[in-house]
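Missing here: one protein chain of the complex. Every other protein chain is in place.
Per-chain residue numbering starts at 1, and chain names A, B, C and D are given in the order in which the chains are listed.
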Amino acid sequence: MDGGWLLLAILFSSLGPGIAIFFLPEHRQGLRTALNLGGAGTKLALVGVLLAGVLRGDEYHFSLPLMPGIDLVLAADALSLLFASLSAVLWFVTTVYAIGYLEGSPRRSRFFGFFSLCVSATVGIALSGNLITFLIFYEILTLATWPLVVHRGTPAALRAGRLYLGYTLTSGLVLFTAIVWLTLLAGAEGFTPGGYLEGLAETHAVTLQVLFVLLMVGFGVKAALVPLHSWLPIAMVAPAPVSALLHAVAVVKAGAFGIIRVVNDVYGAELAIELGLTAGLLVIAAVTIIYGSIQALRTDDLKQRLAFSTVSQVSYIILGVALAGPLGVIGGLVHLVHQGITKITLFFCAGNFAETLGIHRISELDGVGRRMPLTMLAFTAGALGMIGLPPLAGFVTKWHLGLGALEAGMPWILGVLVLSSLLNAAYFLPPVIRGWLGERREPWHEPLQAHAGPTRFETHWMLLFPVVFTAALGLLVGLYAGLGLSPLGWVSLIVQRDYALPEFGL
Amino acid sequence: MNGLAETVAHTLAPGLLYPTGGAILFALGLYGLIRRHHLVLRILALNIMGSGVFMVLLGVAARGEGPPDPVAQALTLTGIVVAVSATAFALALVVHLTRLTGHAVMLPGPPDDDAPVEDISREEHHADGGPAESSAGEDRSA
Amino acid sequence: MIPANPEWLPAGSAGLVALSLGVAVLATAWPRQAHRIGLLGALAVTAWVLGLSATFLHAGPDPETAATRVALGGWEAPLGLMLQLDGLSMTLLVLTAVVALATSLYSLGYVHDRIERRQFWPLWLWLWAGLNMLFLSGDAFNLYITLEVVSLSAVALVAFTGTAAAVSGAVRYLLVNILGSLSFLMGVVLLFGEHGVLDLVLLEARTEAGPTERMAAVLMTAGLMLKAALFPLHVWLAPAHGSAPAPVSAVLSGLVVTGSFYLILRLWMGVFAPLATPAFGILVGLLGVGALIWGSLQALRAGRLKSIVAYSTVAQFGYLLVAFPLMLVDPGAWRVVVFFAVVHALAKASVFLAAGTLQHAAGHDRLAELGAVLRARPRTVFALGLAGVSLMGLPFTGGFIAKYLLLEAGLGTVLAGSLIGVLWVLAIAGGGLLAAAYVLRMVAPAFHRGRRDAGEAVSPWMDWVPLALATVAALAGLAGVLTLNTLALTPGAP
Amino acid sequence: MIANALTVILILAGLVFFAAGTAGLLRFPDVYSRLHALTKADNVGLGLVILGLMFQAGGPADILKLLLIWVLVLAAGTTAAHMVAQRTWTHGEFESDR
Partner (left out) sequence: MNALLVLFDLVLLAGIVGVAWRCLASTDLFRAVVLFITFGLLLALAWVRLEAPDIALAEAAIGAGITGALLLVTLERLRSIMAERRSGRPHSPPPDPTGPHALLRALHDPLPEHRTFLPALSFALVVGGLLVTALWHQPQSVGLEPVVDAHMDVSGVDHPITAVLLNFRAYDTFLELAIVLIALLGAWSLGRHDLIPARPAPGPILPGTLRLLVPVAVVTGVYVLWAGSHAPGGAFQAGAILGAAGILLVLARPRQLPMAPAGPLRLGISAGVALFLLVGLYGLAAGHGFLGYAEAWAYPLIILIEVAATLSIALTLVALFVAGRPAGDDT
């Protein structure tokens, strides 16, 4: 129970305010904002404390008996901290953004209540110490996200919500069954670098293979692996902060994180390769990358395009993990962070365009760079980062993935990477080009100004600040990837520990 | 031949004869319960079933040589009182139902989804003031 | 802090019976103060039960020392009647106390008419006393009597609103209950005829798999299944539970039905244990699958909020049937079944209470026209949703833990080589999806765009009690280990 | 022995009256004549049966009880018959009687 209180405090720093907000009357706007930002700030600070502690080598562990022999375990290892800090940082930003985005709209207490719940679940996922705890937070995340998806209450939103729940609950049940089965076989072990199933490999090889498929189906829906991805583009009807959260921080990442945990800390890379599990995963990841990109090309709707881009980009993470070598895993893990920061920037930008100027389609973006230069700049930075232009974040990812593919002896992956980068460029450059070089003939109709009056900056400052912040962050993590505390440095540390490698350079 | 006579004598002993009669009454009551739809008849059928149970109990208690089992008789007495209580309440319900619906027949099938559900927690609902008010219940003739 | 003394258990059990009866009698004799007597009594009985359970747990961990048999009037079985307190009954007594306390508090707001109050409270307190006595009874005939106490007071409460639907439901409920009781009694008579004793423990020692036991098992199980609305003998449930006043529905679906199920379980674990064969288990399991599917489909089709909840009870009890074949493979699974029933009772009661609040606010419970009220009452919808999540078996609720353990038992069956176990696993896992679908039907209108109208004002009790109970249902997951350990204090059970 | 014989004879005689009353109940055309047959025959029949039983009684207390039974049945039967007749007179005959 050493330092377990810190883990609990991190969980409750968003859960507590969330529940309080839920019961807050609609008009208590100041208190709500204070609770929101206070929760987000506290969480950020606590994660910082945790980070320092883990760097010092402290152990953090909390457990609570749930069932005989089965505990709820919270633990902080390097991997969980990676995800936890990502969530904490991005949640803070998204909260600011959401407050600005939803200003004056109804049902905000409900929204922010579930919003906080959602983040609590995400942090819970990050800090889970075993599969059952993971499952618990994973399902809470499913449920807490649904009200956000249907928040607008339009028929389209409700349809999207139904689809979302249908997909995620079904996959959740598959996951549930698989985890119960696995626990029956192997006991309720905690996540162990290198896996804890070797003992069963001899006797239960087929069962383990079946279980792996079930687990991948369970996580694959949230990670939007083809063919389980169709809920994601449709869920775009949600408000922009929700989309940002869904794509960059919470839902999709939770799925990807689950796959990482299973491959690395349950099965272990060696066993996964031995059982031939990674090969299948690789193929699926590759197909998803290409398919997502092609679909993104075919749509004119900005958020749709970003959504399909997510489908494609998240599979880089899976790809890296499935390569199951140190370099590949570094690429995959670091993309967890990079994609998160970059994609949240893009979604914020899309939200800004929609909110400020009522723009939803790429064909309407002509000349927007002159009206909203900062936002367009951020969008450009994000888009280039996604494409993988050196030395931006995406490049760091792809570089390591390529190295990992070579290391694993699978050069065809390089082809996939190149093709997908070309496609990335093909669907991300047109909006950038239109934004800077296009000409706008008629005047902008300004829905934001229409109802909130003129703003000091190009848009509301609470909408602008997050965009600029995340865009800068995206640039920094790429530029300073070599630093020890950068995502790349951190991920290298994780991989070193996991693979018990000596210190190695790039 | 002797064996047959013994079997017959054994069968005709009250300790077996009456339980058999009780079983027949039980089955008969069950038959009536399914066959008849009028609620009063159904209540009668249940009472006949109950009498069948008591007959089995008393018959079983009267087996053997000694005096009958007083516990069985005490149980039967209790059972009879329970039966009359349940019957009285059931009859009161049937009367009430007839007042509301106009017939003393159980409505078949699942509940009508459109049937209004009165809510006693609301202000407008008040304690049943007597026959005048309750006879104005809605008609749900089948 | 006074140390709990195991020697208090006999007096504590008898005292519980006496206390709950005393409250009921007092309310009957003095109806004008019935609600005050009821409130104080509810608090007193709950406190008593909690104290008893603390003493009981303290007396563990050896089941033989914790479990208590009390000879009423000082007459030991077979001559006298014995009360029986063990892990199983203790668990259900605590469940009863929690749900009943919530229902009592809720009723303070719900039944506010001066005159109706006088009729409601005595009946409700008798029902509660009957449940307490049912769980404590250790004598076959006494079980019949307590069942009758429970059913008569329950039927009276169902008819309480006095509408055609309610009275019709009540009549059906009463006839079914009498039939079930008679069938049960016939079984008791058969057992008594063969073995000459009524005490369950003595009966258990004497029974073997003979024709008497077989017939008695059929009659008693069928009778109790009828009362517990176990598929396919469930048709009476929705009309009765759906038309009763909300607190009554909560108690019926949460406790009364569970009481009958408890008896089935107790009989099959004791007296009829020699009769349980795999084929029988599979038959029961198939019935459970049928119940799951049929009940869920009806819940998906029903147009009234409370009908949905009532059909959900039919569906959820399917799990309990599905668990029977699992118990044949893994005898320890019975504790899981009980835990599931406990969690279901908590969740179902809070759903019914929440539905009652909405019905009160809107003046009806037709789902199609309930949107405005749902949108305006997030607290109640939250309670509905939270308890609904528990019904679906999703985390972080008691339902999840129960579902986990059930699924574990089901997969254990599969791993033990039973092919039909796959069906049980599919049913247990898939039932959650169906539950999600009908819970969503109830909650989703709250998220539609549209008019908001809080409707009629509700008392604070009706506003907060459903939420509190739903929270308890959700947090029941944390009590999983405690419950299972308590249940392990049942002597003779695996 | 004589007492037993008397008992048998008296009870048999009583049964004859009962049978006659029942036959009247079944055969007579209207309520009044049926009542007429039933009450008279049954009162006498019961009296005979009770008289027969008196010979079997254990003591005066039992005899008194038997007599009391007869008196009560007489009173009750008379009242019942009166009320049936009265009702028939004011409201017509029961349909199922025709």
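Just so it is clear, a residue touches a chain if its C-beta (ideal position, glycine included) is under 8 Å from a C-beta of that chain, and two chains touch if they have at least 3 such contacts.
Given the structure is predicted, the values throughout are model-derived calculations rather than measurements.
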| item | value |
| --- | --- |
| Visible chains that the absent chain touches, using the contact criterion stated earlier | B, C, D |
| From C:120, C:317 or C:404, residue that would touch the chain that is not displayed | C:120 |
| Positions on chain C where the hidden chain makes contact | 11, 14-15, 17-18, 21-22, 24-25, 28-31, 70-75, 78-81, 115, 118-120, 122-123, 126, 133, 141-142, 145-146, 148-149, 152-153, 155-157, 159-160, 162, 167, 186, 190, 193-197, 210-212, 214-216, 218 |
| Positions on chain D contacted by the hidden chain, ascending | 68, 72, 75-76, 78-79, 82-83, 86, 91-96 |
| Chain B residues that touch the omitted chain in the full complex | 11-12, 14-21, 23-32, 34-38, 40-41, 44-45, 47-48, 51, 54-56, 58-64, 66-78, 80-89, 91-96, 98-99, 102-105, 108, 127-132, 134-135, 142 |
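Everything below uses one rule, namely that only the chains that are shown with their structure count from here on.
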| item | value |
| --- | --- |
| Chain A and chain B, separation of their C-alpha mean positions in angstrom | 65 |
| Rounded Å distance between chain A and chain C, as computed from the means of their C-alpha atoms | 43 |
| Chain A-chain D separation of Cα centroids, rounded to whole Å | 97 |
| Residue numbers of chain B (touch at least two other chains) | none |
| Residues of chain C that touch chain B when the two form their complex | 109-113, 115-116, 119, 141, 145, 148, 152, 155-156, 159-172, 174-175, 178-179, 182, 185-186, 189-190, 192-193, 196, 198, 235, 238-239, 242-243, 245-246, 298, 302-304, 306-307, 356, 359-360, 363-366, 456, 462 |
| Of chain B, residues touching chain C in the complex | 19, 26, 33, 39, 42-43, 46, 49-50, 52-53, 56-57, 60, 69, 71-72, 75, 78-79, 82, 85-86, 89-90, 93-94, 96-97, 100-101, 106-107, 110-123, 125-128, 134, 137-138, 140 |
| Contact footprint of chain A on chain C as seen in their complex | 378-379, 382, 389, 392, 394-396, 400-401, 403-405, 407-408, 411-412, 415, 425, 429-430, 432-433, 436, 440, 444, 447-450, 477-478, 480-481, 484 |
